[in-house]
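After the structure tokens below, expect a handful of questions from me.
Yeah, one chain of the complex is gone here, protein chain that is, but the others are all in their spots.
Order of writing sets the labels: A, B and C. Residues in every chain begin at 1.
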Amino acid sequence: MADQIATTEPGTSPDSDLQTTTLDRVVIRFAGDSGDGMQVAGARFTDASAAFGNDLATLPSFPAEIRAPAGTLPGVSSFQVQIADFDILTAGDAPDCLVAMNPAALMKNIADLRPGGTLIVNTEAFDERNLAKAGYEKNPLEDGSLTPFRIIEVPMESLTKEAVKDSGVSGRDVLRSKNFFALGLLAWLFNRPTEPTTDWVEAKFKNKPEVVAANVSAFQAGYNFGITTEAARTTFAVKPATLPPGTYTNVIGNVALAWGLIAAAQAADLPLFFGTYPITPASDVLHELSKHKNFGIKTFQAEDEISAVGSAIGAAFAGNLAVTASSGPGIALKSEGISLAFQAELPMIVLNVQRAGPSTGMPTKPEQSDLLFSMYGRHGESPLPVVAASSPSDAFTTAVEAARIALKYMTPVILLSDNHVANGSEPWRLPDLADLPDISVPFATVPNSDSGFLPYLRDFETFARPWAIPGTPGLEHRLGGLEKEANTGNVSYDPANHQLMTDSRAWKVANIANDIDLLEVDGDGADLLVLGWGSTYGSIRAAVRRLRRAGVSVDQAHLRHLNPFPPNLGQVVRSYEAVLIPEMNSGQLIRLIRADFLVDAVGLNKMSGVPFHISEIEAKVRQMLEVPA
Amino acid sequence: MADQIATTEPGTSPDSDLQTTTLDRVVIRFAGDSGDGMQVAGARFTDASAAFGNDLATLPSFPAEIRAPAGTLPGVSSFQVQIADFDILTAGDAPDCLVAMNPAALMKNIADLRPGGTLIVNTEAFDERNLAKAGYEKNPLEDGSLTPFRIIEVPMESLTKEAVKDSGVSGRDVLRSKNFFALGLLAWLFNRPTEPTTDWVEAKFKNKPEVVAANVSAFQAGYNFGITTEAARTTFAVKPATLPPGTYTNVIGNVALAWGLIAAAQAADLPLFFGTYPITPASDVLHELSKHKNFGIKTFQAEDEISAVGSAIGAAFAGNLAVTASSGPGIALKSEGISLAFQAELPMIVLNVQRAGPSTGMPTKPEQSDLLFSMYGRHGESPLPVVAASSPSDAFTTAVEAARIALKYMTPVILLSDNHVANGSEPWRLPDLADLPDISVPFATVPNSDSGFLPYLRDFETFARPWAIPGTPGLEHRLGGLEKEANTGNVSYDPANHQLMTDSRAWKVANIANDIDLLEVDGDGADLLVLGWGSTYGSIRAAVRRLRRAGVSVDQAHLRHLNPFPPNLGQVVRSYEAVLIPEMNSGQLIRLIRADFLVDAVGLNKMSGVPFHISEIEAKVRQMLEVPA
Amino acid sequence: MTTVQSPTHTRADFQTDQEVRWCPGCGDYTILASVQNFLATLDRPREEFVFVSGIGCSSRFPYYVNTYGVHSIHGRAPAVATGIAATRPDLSVWVVTGDGDALSIGGNHLIHVLRRNVNLKILLFNNQIYGLTKGQYSPTSEEGKRTKSSPAGSIDHPFNPVSLALGSEATFVARTVDMDRSHTTEILAAAYDHQGTAFVEIYQNCNVFNDKAFIQLTGKAERAHNRINLVHGQPIIFGPDNEKAVVLEEGEARIVDAAGVDPGQVLVHDETRPDPSVAFALSRLSHGPYGPTPLGIFRRVSRPTYESLMDAQVAAATAKKGPGDLATLIRSHGTWTVSEDSSADPAPGSPNGSANGNPR
Partner (left out) sequence: MTTVQSPTHTRADFQTDQEVRWCPGCGDYTILASVQNFLATLDRPREEFVFVSGIGCSSRFPYYVNTYGVHSIHGRAPAVATGIAATRPDLSVWVVTGDGDALSIGGNHLIHVLRRNVNLKILLFNNQIYGLTKGQYSPTSEEGKRTKSSPAGSIDHPFNPVSLALGSEATFVARTVDMDRSHTTEILAAAYDHQGTAFVEIYQNCNVFNDKAFIQLTGKAERAHNRINLVHGQPIIFGPDNEKAVVLEEGEARIVDAAGVDPGQVLVHDETRPDPSVAFALSRLSHGPYGPTPLGIFRRVSRPTYESLMDAQVAAATAKKGPGDLATLIRSHGTWTVSEDSSADPAPGSPNGSANGNPR
């Protein structure tokens, strides 16, 4: 694999010529039937590596929403993880090691395995039926098509059966432990600690001792299978990464986002209301929040997205930190409601976990194609602040920032994530919660003018209107979607007033630019800037690093705030000879940049539902700079 | 009024020194309570002038949706008409003559009356109560505040009562004829023919002879009041306009649009299905179409907009010319459905009669603020063709064009109108229906490949997929919102396929540029181009004319196609030193122009719910060219 | 607006400075007066009331009531009100809506709020027409009705709002009519007292686009013949001389001559039956205000409110796990520490670590 560093020493054990190769990083992919527990295996391998101190990044890939029949290609589920002894940013391009639990998994993934990579197959799954289901004419284990790889063939099913026979589990449950057998084998092959996995099993299934027994024995059996059969002539080691000191956890994007909302509510000293309707890939935020009612969280599973956004508007009026979440199709349904929240100038977070569109599209695949929709997806002039999370852990921070803006400026804020951020995971250095900003805003408690309470009397600095909640004596007022008279908030059809209010609302949002961080550019004045937003961060960063290591000078900047832009963005983009904007869409940020700054930026666009490979960005930069690899 | 041409001759009648001033054009505004029948009065005056051969343009202004109590300011309804002896394009800026039926009407409109203009007031409405309701401290008829105007004071109510006493109408119905009294007086003052009005009354109320009698007598009484009292020392005449020869009708935008849809269905040889949910200002299209079921039209008043667009999708699949219509809030609700139609590649027209937003906004006021919403108001990458009507009669033509594109390219098309186009009227030279383009497309009847019917096998030229409707043997197929495999249309999650389909859909729409007229520029290579779209046409055109008459050279172009743009647009805008884009929004077309062509166009933006005044555009151009008035 | 709250109110306390903008003669004025007067009788501070509406003539209501209010978007008032009521049980939340707003575009939210039993008082002003948009037929317009959008007559079979509400698991369902202010007030009081969603259909005259639609129930001559008053615990009899009675036959409610049946057979109204079947049967006595039509409370039963159940879960979770601690939460998936010398020191296994684990 491109510029991977390997050092090999003789094995330590006297009665074996086993060697251990130490790598700076390695990419492993677990692939099997959705029934084979590959997500669990991957997550366990990840946690073990995290506990061991590696840096890592993961990329799970689920089958489409519908569960496909066992053994078929659409049924294949996989989980890729990259572990390293330095801070990496993506789950890697091509795997060094592939675990294929059945022919379909092999068929679907083998093309990605790098030549010379290690392939672990569950031989017993390679029978007539499964081969047919996967579309194999001949058995690849026999037709020599796999010679470019180091194959480890394992009769995983009988070995697992054997291993768990005394555990107490029986029937079709027995084979459920297959994934732990595979995991054990990989723990041996990559010299992973075993405790994190066994501990997890014990904690997770504490009420099912037989399951604990089965999984642990399968895990051990896999580990021992490696030792006893010396399944491979070399095992691999990846040293702990030298990450900045701190306490780390391995966090998934949707979970980090849920936690960020909880943190924001605490930082705002407000109760959290989450009104939503389930949709892939946003549902897990609901699932996570509904587990934590002891934080005083109220989750409302509405009858549809229109009700969800409506309930959030009501909750905002009533004095909650109101959040509504969905993905493309559901956000479309919320459009009219968001427009009301904008007109009523109520604080609210609208979370859009983007998936591949249009229409139902490819619900389990990531895409960044809702940026312009976030900017302009409402009738009338209704500009909204838009922020985007760039990685799983960044979702925590971005959620707090979204809440800060919503509350301080009394406006709905669109918070963009995507399937890649939402389901990916990475080590997260836990923040010192004491550093959380105080984002609380005082409710209005007394009239703000001699003529009583003026619900649309704007704050001199922020242009925000006061937030007076029901139950407050003397501040009774009515909000609504009809145009409001400045200050009084009464219905008004006065032409000058409509102009004034339109301008005020626009100005309020534009002015937020003065209250956000300047865009930081990483670099030293190269000729080319790679500008990104959202989940492309990892790929872009890694590509830039790789280019620099290769002596190619290139600068990088990544946007968290899409509207308004950081105030220095124009000056930044104008200061480069060339600006490259990689996006997982057909070119959306680039249209904003061109319209705002008349800069002839270049796009690198991908609409395949698969995140950028580092190499794709690297190649584009090289092409633009005319420096061949 | 600015460059109005007047010639005065002595009156003809021996026993009177009455003079007649002939004007090239005059602007008249009828203003009264919503109960006073001002819309009818205005419409009658308009039709009489049309029949007389003047060119004209009208601008009705209704009170907000809610009917306000009689005599109050919000209750005021007005109708402005400009008549001329040449082809004018707007209802004019400031009226030369104002009819005020009550104090509220006076209060709300007097500021617009040009100094020296004629003011006709119904004195009997100026009592304590009404003055108070209108917010007058003193009676303006007595405090001299009206001296700048030529006032004609008329005790309209008693005169009307007197006039209709033998008609048979009684009670509060009597005063309903007030508006015809006023109309009669104006007919005299502006030397209008009386037959069109009396004919209309007779036709309209043929089953209510007493109403005919009342209205006709009131009308005559008003006319005679002018003669006998010589209410003004001069009357005014406006000669017939020298319009191109042909048969004309005075058409309202929403009606022309409905007729355009009927014409399109005939030109496509398809049944017309119109699925909608009432909303101002789009409802009148439903009202008009539902009157003409004998054209085989099926109108469906759905339970909401989501059902409306859904029904249109079903009707399109079933083989109809399917149309769904709404205004901003309703279009927002249709967004998810439109995205399905886009993904399913079904032909459909989505009519958006824009109103002032955001949210409920100002439903009875015009605005152009849904352009970017039309472009980007859907999740995922879902570009749609967008066309816009620029005047009431143009709505007919644009509707046919929208249908042509939808059917030929198998795509939903967004058809933009607005309150100004929809409720305004203008003389329309009736087209020769034989000239209607044949926009019919053949349904698929036989399989298009050896492997059977491929619903997504694209036409080589248009990239359109075939349209096979239920009932056709052997072409059974399934459409849906999940990503489709090229050709087969089966569900596909294949990365390369998603890229291909995304590109194909985008290319299909972009390619329409080669099938639309080039943008025509009116001018002779001036330094400045005024570029517009939609209902601003009249104001821009008039301003450009006025500037040219004043010796200022300026070019003009107006867009019907907003997506894709005419292929020569880039070259056109790049060829000017300055490009001015007036829009009734905060700058939407201009963002598209800047992003596409990196041209530093300048915007003139108005968000007051009132159309541009000619003078506003004129002033902006003068400022840009630095030629003071 | 800062007037100190007096223990008891007058109607004026619930009026705003906004000019009321309905057509002269509109039934909405009457209902507004009934509601304002009723609110004034409650010894409850103004700021504890919230009126939420959608879009329509009726939905202008909140602008005229000097409490907190939201004039939301078309059909969505129940959703907005749910967000308020669910998070603020201390408030009295009212929904004002129309037949188009509640039953056409808003139908889904209505049926769901009814089944959830959110503590809302829903006043549905049913004028059997779209008033605000100037006169199209609505889901309660009679078949064959000629309107702007149905010049040849409506072909839609209308809803019976009471039947629909009962089919949606409503716990409180009533019907009244604008002109009868004392009856309206009775119903408002009962709705206010009800714990849960109270659904009140109010027949309201639109004198501009659907005048006299309810004449059978409001006309001097007609009303005595057509008003079937439902009174809890009372036999259901009506008519100028109580000559008509309602009985249950074969599981259906039927109108008979009182004389023809022995008094014991006459159906005695019981709003509190757990089974809604009889209430439903009563709702089928009429399918609109065209003949004998029941007015009053069809059903009034108790079921826990949505917000009480929501609060109970929060309380239970807190009792069980203690108030949430963020620092603990973010460590709950297992942690490890990287110290200065950057050697990793593994933490104990991480329970609950498979947020994207295998669903089987």
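As a working rule, contacts are C-beta pairs under 8 Å (C-beta built on N, C-alpha and C of every residue); 3 or more make two chains touch, one makes a residue touch a chain.
Please read these numbers as outputs of a predicted model, since none were measured by experiment.
S.K.: Taking the complete complex into account, tell me which visible chains touch the one left out.
M.R.: A, B, C
S.K.: Quick one: which of C:N242, C:S277, C:S302 or C:T328 touches the chain that's been left out?
M.R.: Of all options in C:N242, C:S277, C:S302 or C:T328, contact with the hidden chain holds for C:S277.
S.K.: Quick one: say which of B:L73, B:I151, B:L479 or B:A619 touches the chain that got left out.
M.R.: That would be B:L479, which touches the missing chain.
S.K.: Among A:S359, A:S374, A:T472 or A:S608, which one is in touch with the chain left out?
M.R.: A:S359
S.K.: Sort through B:P115, B:G144, B:G171 or B:P244 and give me the one touching the missing partner chain.
M.R.: Per the contact definition at the top, the residue touching the missing chain is B:P244.
S.K.: Quick one: say which of B:E124, B:D304 or B:D555 touches the chain that got left out.
M.R.: Checking the options B:E124, B:D304 or B:D555, the one contacting the hidden chain is B:D304.
S.K.: From the list C:R11, C:R44 or C:R115, pick the residue that touches the absent chain.
M.R.: C:R115
S.K.: Can you list where chain A touches the absent chain?
M.R.: Listed in rising order, the touching residues are 64-70, 72, 74, 277-280, 283, 286-287, 290-291, 293, 299, 301, 303-305, 329, 359-360.
S.K.: Under the stated touch rule, tell me which residues of chain C contact the chain that is not displayed.
M.R.: These residues of chain C touch the chain that is not shown: 104-108, 111-112, 115-117, 134-135, 139, 152-153, 155-160, 163-169, 208-209, 248, 250-253, 267, 273, 275-278, 280-281, 284, 303, 306, 309-310, 313, 316-317, 359-360.
S.K.: Residue-wise, where is chain B in contact with the chain that is not depicted?
M.R.: Touching the chain left out of view, chain B contributes residues 34-40, 43-44, 47, 50-53, 60, 62, 176, 179, 193, 195-204, 240-252, 254-255, 259, 262-263, 266, 271, 273, 275, 284, 288, 292-298, 300, 302-304, 306-320, 322, 336-337, 340, 344, 423, 430, 433, 447, 452-453, 470-482, 490-491.
Here is the rule we go by: only the chains that are shown with their structure count from here on.
S.K.: Can you check which chain pair, B-C or A-C, has more C-beta pairs in contact?
M.R.: A-C
S.K.: Round to the nearest whole Å and give the separation of the Cα centres of chain A and chain B.
M.R.: 47
S.K.: Quick check on chain C: which residues sit in contact with 2+ other chains?
M.R.: 55, 73
S.K.: Hey, what residues on chain B touch two or more of the other chains?
M.R.: 64, 74, 329, 359-360, in rising order.
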